[in-house]
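A quick write-up on the structure given underneath.
Removed: one protein chain of the complex. Kept in place: all other protein chains.
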Amino acid sequence: MAQMNMIEAIRSGLDVVMDKDPGVVILGEDVGYFGGVFRCTDGLQRKYGEHRVIDAPIAEGGIIGAAIGMGVNGLRPVAEIQFADYIYPGFDQVVSELARLRYRSAGEFFSPVTIRTPCGGGIRGGQTHSQSPEAIFAHIAGIKTVMPSNPYDAKGMLISAIESDDPVVFFEPKRIYNGPFDGDPDKPAVPWTSHPKGEVPEGYYTVPLGSAEVVQSGEELTIVTYGTLVHVAQAAAEATGVDAEVIDVRSIFPLDTKTLSNSVRKTGRCLVAHEATRFSGYGAELTARIQKDCFYHLEAPIGRIAGWDTPYPHAFEWQYFPGKKRLAAGIRKVMETQA
Amino acid sequence: MAQMNMIEAIRSGLDVVMDKDPGVVILGEDVGYFGGVFRCTDGLQRKYGEHRVIDAPIAEGGIIGAAIGMGVNGLRPVAEIQFADYIYPGFDQVVSELARLRYRSAGEFFSPVTIRTPCGGGIRGGQTHSQSPEAIFAHIAGIKTVMPSNPYDAKGMLISAIESDDPVVFFEPKRIYNGPFDGDPDKPAVPWTSHPKGEVPEGYYTVPLGSAEVVQSGEELTIVTYGTLVHVAQAAAEATGVDAEVIDVRSIFPLDTKTLSNSVRKTGRCLVAHEATRFSGYGAELTARIQKDCFYHLEAPIGRIAGWDTPYPHAFEWQYFPGKKRLAAGIRKVMETQA
Amino acid sequence: MASKKSRLHIPRPTARPGEEPDFSYLNLTPAGSVDKPPVNSRTRDIEYLSEDLVRVLDEDHKAVGPWNPTIDPDKLQVALRWMLLNRVFDDRMWQIQRQGRISFYMQAAGEEAVSIAQGMALRPGDMCFPSYRNQGLYMLRGVKLVDMMCQCLSNTRDMCKGRQLPIMYHSKKANIYSISGNLGTQYPNAVGWAMASAIRGEDHIAASWLGDGSTAEADFHHALTFAAVYQAPVILNVVNNQWAISTFQGFAGGERRPFAARGLGLGIPGIRVDGNDLLAVYAVTLWAADRARRGGGPTLIELVTYRGGAHSTSDDPSKYRPKDEWSAFPLGDPIERLKQHLITEGHWSEQKHEALTEELKTEVLAAWKEAQKAGTMTEGPFLDPATMFDDVFAEMPPSLESQRRYMLEIESGE
Partner (left out) sequence: MASKKSRLHIPRPTARPGEEPDFSYLNLTPAGSVDKPPVNSRTRDIEYLSEDLVRVLDEDHKAVGPWNPTIDPDKLQVALRWMLLNRVFDDRMWQIQRQGRISFYMQAAGEEAVSIAQGMALRPGDMCFPSYRNQGLYMLRGVKLVDMMCQCLSNTRDMCKGRQLPIMYHSKKANIYSISGNLGTQYPNAVGWAMASAIRGEDHIAASWLGDGSTAEADFHHALTFAAVYQAPVILNVVNNQWAISTFQGFAGGERRPFAARGLGLGIPGIRVDGNDLLAVYAVTLWAADRARRGGGPTLIELVTYRGGAHSTSDDPSKYRPKDEWSAFPLGDPIERLKQHLITEGHWSEQKHEALTEELKTEVLAAWKEAQKAGTMTEGPFLDPATMFDDVFAEMPPSLESQRRYMLEIESGE
């Protein structure tokens, strides 16, 4: 076991699969010689060569489009999109080729592309370095969408994603690249070494896609969340003194509905939280699903805490970000409501 | 008053605003000389000239991108995207320019573009002529998204959309261009002349964005839907004998939550229905919102009927399409469940 | 606002319905007049290839000039057969659609030389990323007519299992990629495929096709950029059939420079070829394939041809172009031209041609009969709707399993 932050864990995951499978190639802006603007591919070009860790033109549609073709030709491409906010120019390739290829060719063709992309706010990135567009990808039939919340899961799920024959959009909450974050930007930064999930095996292992994790068990309320907010939710629960069960969804699609409903049936109350814009966000799916599966167990309406329905503003990052205060208020509201 | 089908109503709406406001221009593939593949702009180039009804290169990103610039320069552009399935190549322009311009410039700049695009299945279009991507646009802060279900609303809402200083994505359910459709493809086609909403004033009028409509009142159950399914829902309700209130959402965003909650609080039961893929679809938002607003009035879990989480298959169009049978089953399920 | 007169340039086709067809805008160089450079020429030295028109068949149906590939008459007869089969097949399927027995169809009328000549010039291991007008490629690469028909019928033998519109074929065995429906997306996929081939140090190249209108799409640009940057072994074909549904090629920017010149700014050589001259198309494709295989990178080929029919069965071209435009097209009909060449050379005759046509009609009809056995739109056997949930993913996730169960329950109810 080693101590790794999320960047190191992702790099290690890439290293492990590249070493194991010579068909794995990396393609993206600044990923090669430089090692990526977040350093996730640092050293990999030196180790595996320019023909496997490939600097690309600034064209997300071209990167994804070329990766698809490489995948059809037997490679296992990992495309990096520098920020999730920049995935939109490649959206047509994701929907109209990547997600549909296997289906429309009745299984004859497929392309096992993994798209890695840093998402989320909290780094003063303003409106085009802070977005969390997972709901959009969750709605596209034919791709899997995941978002780990810690180094251990990041490496294990990334290996699963790359080895999967299905296309996967792999969101990396960049705010927690270097350490877990409890939602309070004024507190000193905490490194991953202080967190059990910062312990990461150096070699090969996988964390399966499609499974959620109960990161903290509790009896009074279930908080369903993912990414950075997993950590904020724990802090908020502690602040309120509510005995909350916190579930890290991890896999946006496929969704592990069992783990969710088991918990909510037990606690009878549920708060759903994410960073993305609330309206038509992924929290809506979680809520809709839980109200169906747990209707007769629910003692209060499911709460939904999310980013506001505005772009992500630079100056008001911490008023926009669903931090500890907002989550705590959400928890209290769900708890106060009488059944 | 005249009898119009939805195509004629849309054309009439365009005609009325073009006549009223010389700044209104139309831009799109085949919209000019030919009058559009669905004929919605037929005759408008002859009437208003090649400089106001402009045939465009086949580049949805370019069409939307150019329309934005025209809008910034004082015109009021209406961009046609030939099929909603083809809007993805223009997605970055919608998100990163159209939706954000006013916000990021603190109101100094804006571009009042309306994007018209035919959506939905039921015309044997296969996987790339049948999609309903409204949920994706609903999630983008800064644009309005609407979908009328009849000629009267289509014209009135289109005029509102074009006259609005906000960008609007205007979805046209193509299956009901020529007549209302109750979900049974084997029955003879019904023209709009048989429907009260096929009566359309020839001149100027508006239907405001942001308001839902109760198209059928009832006491036992609320069906919340929009587009083609408004008609299918009415037929399904009739088939089941349930006294259903049917609400046509019309405006995807902004959403008229009042009309929804008033109804569900009255009936105590709710079924949400749409054609698009279910997972992370717009029905999730409707469901999540209604469970919150009406929790203490709900006697059964809110049902959700939607397209399956697969691409839209050519051969199984009618098994994919949420038709009368599926809606009726959904109605029965919500009715049978005991509170 | 329109107080002053608009200065916006609006492209206009030379003729609209009721007017005299006018192809004077086409720059036609005489057959045999264009030099054939070595395949390792520098792009800047062969820019003329993107302006001139490579042609082999002359007015007298002779094959002339440096691009003459001197193909065996036998092989040419085979080529003629394929083109004719393509035409006969399309005619039949068009009729079938008109009778309401398939939902949709698109024909390649007038463009058959593209798929046949290029298909013949490529090697079986080369991967094709076609558009929807390349049905000839499938035939040539061994996909059975009956299988193509079953695709159009979405029946129990459909290679797409009912998921695609008619004509959206694919064949892994024949190395032909699947068709998206969204224009142009296959172009960067082809480049990526070619990049992978180069990475592995293999000889296989990729080829892709799209129409004049589709060059305006982003993916055209992405493909050219990536192909140029990595010198990918790929042939990028632009089938300039003058029309994109109702808009003529000027709306894709074809008014000022040929499409063949689009890659020059990136250092990609372009060749403008008479797309209705099977010999010329074959020759330029071989040239480009050879260049790619030797590490010379991508070539952009513009095939100048004419969309002889309607855009699709949903289209009515009499609304936007002269009815007799095709017959006025100066590059004629590719089938007729090859036929006349073979006749001139003494390797063919009107009688043989007629007999062949009849034979192919019979073949197509037989295939149609067989195809129907696997089901039609109205008569069984039908595909099992439960298969609708297959192949969304490699393994069906639980949510789709439960949707499938629910669908079967509902379908069996009432």
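Points to keep in mind about this one:
Letters are used for the chains, namely A, B and C, taken in the order the chains are written, and counting of residues starts over at 1 for each.
Following the convention adopted for this analysis, a residue touches a chain if its C-beta (ideal position, glycine included) is under 8 Å from a C-beta of that chain, and two chains touch if they have at least 3 such contacts.
In this text the structure is predicted, and so the values were computed from the model without any measurement.
When the whole complex is considered, the residue among B:P89, B:G227, B:G268 or B:G307 that touches the unshown chain is B:P89. In the complete complex, the residue from C:H221, C:R291, C:R321 or C:R404 that touches the missing chain is C:H221.
The missing chain, though absent from the display, is touched by one residue of A:N5, A:S105, A:Q127 or A:T222; that residue is A:Q127.
Looking at chain A, the residues touching the absent chain are 22-23, 29-30, 32-34, 37, 49-52, 54-59, 61-62, 74-75, 85-86, 88-89, 124-129, 278-279, 308-311, 313-316, 319-320, 325-326, 328-329. Mapped onto chain B, the interface with the missing chain covers residues 25, 51-52, 56-57, 59, 61-62, 65-75, 77, 89, 92-93, 96-97, 100-110, 141-142, 144, 164-166, 210, 253-255, 257. Although one chain is not shown, part of chain C still touches it, namely residues 1-11, 43, 195, 198-202, 216, 218, 220-222, 225, 228-233, 250-253, 255-257, 259, 261-267, 270, 295, 297.
Going forward, only the chains that are shown with their structure count from here on.
Taking the mean of each chain's C-alpha atoms, the chain closest to the overall C-alpha centroid is B. Greatest Cα centroid separation from chain B: this falls to C. Chain A and chain C have CA centres that are 41 Å apart. Chain A and chain B have CA centres that are 31 Å apart.
Contact of a single residue of chain A with at least two other chains is seen at positions 61, 89, 92, 96, 100, 103-104, 141-142, 253, 255. Looking at chain C, one finds that residues 158, 160-161, 163-164, 168, 180-182, 218-219, 392, 399 touch two or more other chains.
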